[in-house]
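With one protein chain held back, the other chains of the complex are shown just where they sit.
Per-chain residue numbering starts at 1, and chain names A, B and C are given in the order in which the chains are listed.
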Amino acid sequence: MQYKQDRVTGLRVAYIGGGSRGWAWGFMTDIALDAGMEGEVRLYDIDRDAAEKNRAIGERISACPQAVAHWRYTVSDSLQSALAGADFVIISILPATFDEMESDVHAPEALGVYQSVGDTVGPGGFMRALRTIPMFEEIALAIRDYAPKAWVINYTNPMSLCVATLYRVFPDIRAFGCCHEVFGTQKLLAAMLADLEGIKNVPRQKINVNVQGINHFTWFSSASYEGGDLFPLYREFCDRYYETGFLKDKDDNWMNNFFACSHRVKFDLFRKYGNIAAAGDRHLAEFMPPWYLKSPETAREWGFSLTPVSWRKQDLKARLARRARLLDGTEAPDFRGSGEEGHLMLGALLGLGDMVTNVNIPNRGQIPNLPEGAIVETNALFRRDAIQPVYAGPMDGNIQALTARHVLNQKNTLQAALTCDRQLALTTFLNDPQLGGVDYSDGERLFDRMIRAQLSWLPEGWKKQYR
Amino acid sequence: MQYKQDRVTGLRVAYIGGGSRGWAWGFMTDIALDAGMEGEVRLYDIDRDAAEKNRAIGERISACPQAVAHWRYTVSDSLQSALAGADFVIISILPATFDEMESDVHAPEALGVYQSVGDTVGPGGFMRALRTIPMFEEIALAIRDYAPKAWVINYTNPMSLCVATLYRVFPDIRAFGCCHEVFGTQKLLAAMLADLEGIKNVPRQKINVNVQGINHFTWFSSASYEGGDLFPLYREFCDRYYETGFLKDKDDNWMNNFFACSHRVKFDLFRKYGNIAAAGDRHLAEFMPPWYLKSPETAREWGFSLTPVSWRKQDLKARLARRARLLDGTEAPDFRGSGEEGHLMLGALLGLGDMVTNVNIPNRGQIPNLPEGAIVETNALFRRDAIQPVYAGPMDGNIQALTARHVLNQKNTLQAALTCDRQLALTTFLNDPQLGGVDYSDGERLFDRMIRAQLSWLPEGWKKQYR
Amino acid sequence: MQYKQDRVTGLRVAYIGGGSRGWAWGFMTDIALDAGMEGEVRLYDIDRDAAEKNRAIGERISACPQAVAHWRYTVSDSLQSALAGADFVIISILPATFDEMESDVHAPEALGVYQSVGDTVGPGGFMRALRTIPMFEEIALAIRDYAPKAWVINYTNPMSLCVATLYRVFPDIRAFGCCHEVFGTQKLLAAMLADLEGIKNVPRQKINVNVQGINHFTWFSSASYEGGDLFPLYREFCDRYYETGFLKDKDDNWMNNFFACSHRVKFDLFRKYGNIAAAGDRHLAEFMPPWYLKSPETAREWGFSLTPVSWRKQDLKARLARRARLLDGTEAPDFRGSGEEGHLMLGALLGLGDMVTNVNIPNRGQIPNLPEGAIVETNALFRRDAIQPVYAGPMDGNIQALTARHVLNQKNTLQAALTCDRQLALTTFLNDPQLGGVDYSDGERLFDRMIRAQLSWLPEGWKKQYR
Partner (left out) sequence: MQYKQDRVTGLRVAYIGGGSRGWAWGFMTDIALDAGMEGEVRLYDIDRDAAEKNRAIGERISACPQAVAHWRYTVSDSLQSALAGADFVIISILPATFDEMESDVHAPEALGVYQSVGDTVGPGGFMRALRTIPMFEEIALAIRDYAPKAWVINYTNPMSLCVATLYRVFPDIRAFGCCHEVFGTQKLLAAMLADLEGIKNVPRQKINVNVQGINHFTWFSSASYEGGDLFPLYREFCDRYYETGFLKDKDDNWMNNFFACSHRVKFDLFRKYGNIAAAGDRHLAEFMPPWYLKSPETAREWGFSLTPVSWRKQDLKARLARRARLLDGTEAPDFRGSGEEGHLMLGALLGLGDMVTNVNIPNRGQIPNLPEGAIVETNALFRRDAIQPVYAGPMDGNIQALTARHVLNQKNTLQAALTCDRQLALTTFLNDPQLGGVDYSDGERLFDRMIRAQLSWLPEGWKKQYR
């Protein structure tokens, strides 16, 4: 790559999961709108045809008059060829298919365990991790061998475990995980300012927050706007909307489809624990004991709904239809910006401007009362060739306790997945708060059923135990 | 105190809870049989009459022909006078009465939560901690002011939190907690050697173990006898007795009344987690999710029974009767030795001989994957004026996860108790594995009921919240 | 204080050492030029007359047409009245007088030990610390009692030990130390860009650096400008000017009077250790073995000179004359800005805009291979009511070794000063690299002579040992 007058050219970006049916298009327009950098995006996907289609969409975007940067798009035959010499690697894959996710989400319902998302923790998140970790093991080895100095941005869930796998397999990797859930809560606080104080249109970036936690279970230990502490206002906000929930205008960007969420879980967590939980309620509820997810009705009472995988399958069809329209030109690319920060982080790492934002990286003391090395989410300073975590301080009381439980479960999940250790896997699966009231033998039967449902995606070490 | 020819005289021991109906008598005979030291025991108890009775029993023991050391027994008017100038302090109190314990143990049954002991963790252990911590706060302040250099031996439950309170209130205290549960599992391994290998009468001290954990939830990560690894044998032992349980001869020392315990929980934990759980099954079961304690029947199936507080009340009557007999001479003191190690630890700290044994002290890295400062139970080297923990290494997989959960609960319990913080207390109470399947509102009602049941024993900070 | 439209009014700033003959005037003009905040500065000084004179100068500055903020200046009778209710505390004092500093700097010359500054490390810095620490002990206690929530900014040397004392005496203090030495090296890199690349007038803030170290012995482990790594260029720069030294235009701001410094020490340290030492050469040389300070001639060969205390005394006269002119109006205040960042930090802490800059605070892991709690200098994020250190990473090879030696000396100096422990003080004094070749008995004689030279400023604990 070359630097010239605040602009970098000749960048090489490897995009693993480049056949993405949606997320990629937002990224492509984001970088087309960013004058600071230009280069080549190498799309790699096990579904090569999907990658080819995205290449064509990418070229279309590059050719649009709105584009101020003109990126080249290519399709790579192999992980190796995508990675060789890459400056950046983006990982955004769907581990297996929605059929496996169907088991993740719905199989536990037999035990009365309901999940709103099922991709992070709980029985669904656990099973998804078990099949995703070996994929990331392969990716990490390839990065070690072909692009050891590249910056690696992960968007895949389960976020914490994907990033943890990368570091475990290749400790010198320069990887980080990005997620927009925190942004949503910043927007909620902006909406609160409008609702209670009449201060309109505050951009979320102006809501100053100290982020602590792990992905999808992040908390603000402080929040301010223009020097003013937002906690007293948030307490008032919770009181006003505790019963009814709060609904701001729908955000119709498909990437941020929040489904119905009224923040009642968030308000309740504030009352119970004192800090502002900072992710969508559907995610937050899954990290807790089964207080908000006893049944679909309970979820509805708390103002959110469970996302059935059938909906995801339907939604995928809509996205494929949109892809067809983007390809044949009947729909124009959406140049309003995705709201994601990925391209800004790239810019900051290239030295085009410092940036402080939340990110998932190994704990180097930024949260001193979580284990060293665990993948945590806090603010970090992005600078030329460096991501430096900002000291976020110890987590409070039971927020630490709740989080640490998941951190240790993730540690044990990773170990079990890498070694195909069924007993460790099973006891970890059962240590999830969602299963805190489930009997061991019931849990074991569920575990085996869910393993079998995804057995074809698991390594030989699992297959031979389940023959 | 004076040293002369391997013997220390002039020792001053303050005994807080000196009116003890049982434990004290064992200690008195133990020290009467130990030729290495002699001095004065100052009995202090809020029930002064009980202390006076124990003074008389102590004098009787000193006067027995079996006694090789002749201790003086006095009764102190106040904590301060007992402590002033003491070399050692023993704390062995009953926090409140069996009426409060009745609530601890039986109130949660309304929610289907059964407890076998109810004095360590779970709703009962939590409530006991809430009333005990302020008592230990007072004791710690008195030690700081009147006997800051004394070695302080605690026998009171909840052990970990009692010791934690002492260190939190007076960080320079030299306190440690002693418990015989580990001995019981050493004896089980000795019985196993007899049963499977025909090696009879191995003293428990010859069963070499690496101890890791917290009080009543301790584990052996290794165990050996004369150079031989006992793990393979234990696996065989578990297999043989998994279904039936194992019963060795009854140990009839009243101090070690194990009630019926067939070690089936211990065997099951070995299968599930890979290390040897090293406490009585009644204790172990309480640290786990409600797998072994779903109902009194479940407990019986697992080969142990729940200790009703009515039994304790009855047992107390028997001990009071025994006290009367000891006082009027119709029963002679029992000079067979209690099996406790307290007096040996005193000796080691006086420099009369090194000793490696398990003890509860703050974590200084002996278990590197539990938080620094938490009260943990591992082996330590007892030497003249020093207790030096022996590096026990990191805990394995989910054993760490299970233990860390309790460690953080204990941290939060201590904080809540010292500050009378109801919200922190309630969320901590609900974070116990025994309540992992309980709904928040049900839990909250139980919490309030149990607080009220012991309100007269709680500090003003609680009373004013419950008026 | 009140927030209104991005502006804070009603601030209360306590200025300890408010009789300052110079530094205060720069601060007064800086805040007069900052539209974001306004309030009262309470000047406190043991020389009350000097504080009164500065009050008058402050009022003059507030009245100037250039002033956009109009601060009130008052003189406080006591530390307590200055502190009560303060939002910020500034500490900028001269510990004792230039007579004591004369001993600090020149007494060691008898042993061939020459010092260029003598206020940080070495025999002079040590002795200065010994008399300053008790002063900061008193200040810390007063802050604890009268302004426990205030942000405390220290400018006094020895910086690290002054800040360390504040935290040792009052662990909950919110103190930090500011120093402009790092700015000087950023400016040097900007001058390098002009000299080698023809890129003119780059503001120092655009030179991106990762700062590691302790005050006056700070290092850049990376440096960049607009995405470009500056290390290769710096290597070339060192090669070109290694022999001659590099002289940019004189900076004539009195606060940044660098005396003659040609950066040869800095270039040499780069060759020897691989990173960019980031303080003036006069400071850097004092942290090293006596390689650059064998004699005044050696220093001159390395392109810097020793600052005699006689010069400081002369300079003080010039500053007093300037004060007289500022008071009688024959000289106008200098409104060009001091180049210091103090007022910007105040603004950031008030929530008026985030800021990343270097600061001296306790190590919370920002430099993982220096001891936790040591006062280190790294970048930190300044935000509303928070200073969050940015992870700077481990220090390299011998840079760590050299720094750790001073860190441990500072720890022992603090302990010795607080306890008046002569033997600890003496062995610490002798552990300084400047005295690495000095014999113990020679060192002891020097130590005693220097103690006596400042005995009237030391606590009773010292006096009674030297009677």
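By our rule, a residue touches a chain if its C-beta (ideal position, glycine included) is under 8 Å from a C-beta of that chain, and two chains touch if they have at least 3 such contacts.
This structure is a prediction, so every number in the text was calculated from the model and none was measured.
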item	value
Partners of the unshown chain among those that are drawn	B, C
Residue among C:Thr74, C:Ser262, C:Ser305 or C:Thr427 touching the omitted chain	C:Thr427
Selected from C:Ser81, C:Ser262 or C:Asn412 as touching the chain missing from the view	C:Asn412
Sole contact to the chain not displayed, among C:Glu197, C:Asp239 or C:Asp439	C:Asp439
Contact partner of the left-out chain, one of B:Val356, B:Leu418 or B:Leu455	B:Val356
Interface with the unshown chain - residue positions in subunit C	272-274, 289-291, 294, 369, 371, 397-398, 400-402, 404-405, 408-409, 412, 415, 423-424, 427-428, 430-431, 433, 436-440
In subunit B, positions touching the absent partner	3, 6, 8, 208, 210, 222, 224, 226-229, 350-352, 354, 356, 364-366, 368, 379, 381, 383-386, 388-393
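Note that only the chains that are shown with their structure count from here on.
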item	value
Pair of chains ranked first by number of touching C-beta pairs	A-C
Innermost chain, where centres are averages of C-alpha coordinates	A
Between subunit C and subunit B, distance of the C-alpha-averaged centres to the nearest whole Å	54
Between subunit B and subunit A, distance of the C-alpha-averaged centres to the nearest whole Å	46
Residues within subunit A bordering two or more other chains	none
